[in-house]
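Inspection log for the structure reproduced underneath, given as structure tokens.
With one protein chain held back, the other chains of the complex are shown just where they sit.
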Amino acid sequence: MRRSRRAKLQVFRAVTFVLLGAFFLLPIWFMFEFSTRGVGENSPRTLDAWKAIGTYPDLVAGIVASLQLAVITSVGILVVLVPTMVWVRLRLPRLRRVIESISLLPLTIPAIVLVVGFSPMYQWMGNNFSDSILTLSLAYAVLVLPYAYRALDAGLAAIDVKTLSEAARSLGAGWPTVMWRVIVPNISSALLNAGLLSVALVLGEYTIANNLLYPNLQVEIVSLARTNAAVSIAVAVASLLFAFLLLVALSFVGGQRGGRRRNRERLVQTFARDFSGGTR
Amino acid sequence: MNWRYRIRGIGVAVAALLIVGACGSTGGGGTASCSSAKTATSIADCGGMDGLVAAAKAEGKLNVIALPRDWANYGAVLDGFAAKYPAIKITSDNPTGSSQDEVNAVQQLGNSSRAPDVLDIGMSVALANLPLFAPYKVATWNDILANQKEPTGLWFQDYGGYMSIGYDSSKVPAVTSVQDLLGSAFRSKVALNGDPTKANAALNGVMMASLANGGSVDDISKGVDFFHQLKVKGNFVPVQATTATVKNGTTPVVFDWDYLSASHGTDVPTWKIFVPSNAILLDYYAQAVSKTAPHPAAARLWEEYLYSDEGQNLWLKGLARPVRMAAMQASGKIDAAAAAKLPAASGTPIRLSADQATAAKAYLAAHWAAAIS
Partner (left out) sequence: MTAAGIPAITGVGRPTVGGRRLSLDWVGAVPFLGYVAIFLFLPTLIIVAGAFASEGGLTLSNFANLSRPYIVTAIVQSVILSAVTAAAGAVLGALLTYAIATGNPRGTFRRVVTSACGVLAQFGGVTLAFAFIAAIGPASALYVYLSQHHLDYYASGVWLYDLRGLELVYLYFQIPLMVLIFLPAVDGIKPQWREATESLGGGTWHYWRHVAGPLLAPAFLGSTLLLFANSLSAYATAAALINQGGPILPLQISNAITSEVGLHEPGFAKAQAVVLIVIVALVSVLYAVLQRRTARWLQ
């Protein structure tokens, strides 16, 4: 490459990274700034807003509910998907395309549309069954499905499921043992990926909870913002940091088993590309 | 032989006692119970206050909705009720919701145990949703004027105030008329308390602007035009004005009830309230008991509390005008100190009738979105 062209390229790169970097990092910085403001002009930074989080019972209830939902949804989707995907790989290979297409469907049907269909279903459920906020996990599992499927598919593709399971069976293992003691340990990083993605998505979910009138974390944040903006932004920052840490953990865990950097990068790209539909 | 007669006699007596006892326990005399609070239309149907309290305590819960703690001193009202009846746990949903949100929750949550028990809504929303309410007349029913209640008890007004313009005098010049707000000093500063197609406070804000700009109670269009002008000039902030936005300066000028504006003064010491002399708009909110209330006895007990002297005086402390004010002043039960602090209005207040409120809502539904987009 000629020197002048290289120089121009480097200038272009520097300008692009600085400008866009500022665009992306400044709002996060300002959230910190807003949530640590003291009362009155020129007063010192304070963590009062952060400490006050615990004094809002509705907010704390929302945090607890969202955490419970995150755990239930991620465990639930794994419990349903892993055996199904293994079984399909072993016994129903023709169903594989079908299952893959089904799991990609929630990407084409946005959450705001799904919730229109959920509304009468949840009304019926509330009257006849249970109106606990934890029933939202059934809806969330649908939202999480594409990402969990992708993560697990990548993990299962990396190991030879057929050989492993047949070897275990021929040694006398029953199906539960095959699943729990043979397959699962081998796809542990994929399981963790799927789980972390699910947790991050559920914590950031607003659309379905708001339109079904359930007070989850994000709904409570919006409600609180009308009374006390600083505390709501503090919680928003906290939930963002938490999700961020989860996804950073994901990008490190993702390449553990036989993964090279490119594999890891491709995984992150694939998840995040599809994942962007989750919270908006 | 004597002892045989005696045993028979005792047996008859015992049998008689048992029968009488059985009869008595199936709703005869003794302490009455609120066996069907769902259809009780007054406290008498529930066996008096004691029966109602017992039934409410048995239910153990109360769901309220859209009651901010700093709205007309609702915080103290909720605390007062909780202190008086500790067995009843209050769940306060969506505190910053609008009147329309309350009605939506009733419709969407149906028979679920999360549904709201009682509603505190604007008149236009109340009038549009009569089928959702259960008729109930509180013990102090007769103290409410006839034009402030529905004859069978479907809705009854609770407290009211004047629509005002509250402003931070350190950020904007003094407001002497509604038209002042079109000036360049008010760039990006003027807000409403919500969306007028959903929230009563905002609807009345637009109506007050209409009255001040040559409109009338039958014609809210001048108000919609005024806000369109505000938007065009860049003075309108499309944010719901709340305690938070007033505090952090996002909305230094707010069309809001005088009692709400007064509470903003605690956060912003330079807050002032202006009620235009040519547009003194007085409006009351209304209470209603939901027909599908999951806790009907608790709902009715809540209403009794709100309309007791204690409840009414707590609203008065929040600088709102309780509906029984005239009757309480006559009986001397009014909290005189709080009454003295009420914001004064110089002139004859204008009230919206039921039809006018409905017409205003319809006009807004058709024209508001286009006016401020």
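Should a chain be cited, it is by its letter among A and B, assigned in written order, with residues numbered from 1 in that chain.
Simple rule for what comes next: a residue touches a chain if its C-beta (ideal position, glycine included) is under 8 Å from a C-beta of that chain, and two chains touch if they have at least 3 such contacts.
Remember, it's a predicted structure, so these values are computed and weren't measured experimentally.
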| item | value |
| --- | --- |
| Candidate in contact with the missing chain, chosen from A:13, A:97 or A:181 | A:13 |
| Residue, one of A:154, A:194 or A:233, that touches the chain absent here | A:233 |
| Residues of chain A in contact with the chain not shown | 5, 9, 12-13, 16-17, 20, 23-24, 26-31, 33-35, 80-81, 83-84, 87-88, 91-92, 95, 99, 102, 105-121, 138-139, 141-142, 145, 162-163, 166, 169-170, 200-201, 204-207, 210-211, 213, 218, 221-222, 225, 229, 232-233, 236-237, 239-240, 243-244, 247-248, 251, 261, 265, 268-269, 271-273, 275-280 |
| On chain B, residues whose C-beta touches the chain left out of the figure | 100-101, 103-104, 107-108, 128-129, 187-188, 192, 194-195, 197, 231, 234-240, 245, 248-250, 368-370, 372-373 |
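Throughout what follows, only the chains that are shown with their structure count from here on.
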| item | value |
| --- | --- |
| Inter-chain centre distance, chain A versus chain B - centres from mean C-alpha coordinates, in Å | 41 |
| Parts of chain B lying in touch with chain A, wherever the complex brings them together | 68, 70, 92-96, 105, 108-114, 240, 242-245, 247-248 |
| Chain B-facing residues of chain A, complex | 58, 119, 123, 126-127, 131, 213, 215, 223, 225-229 |
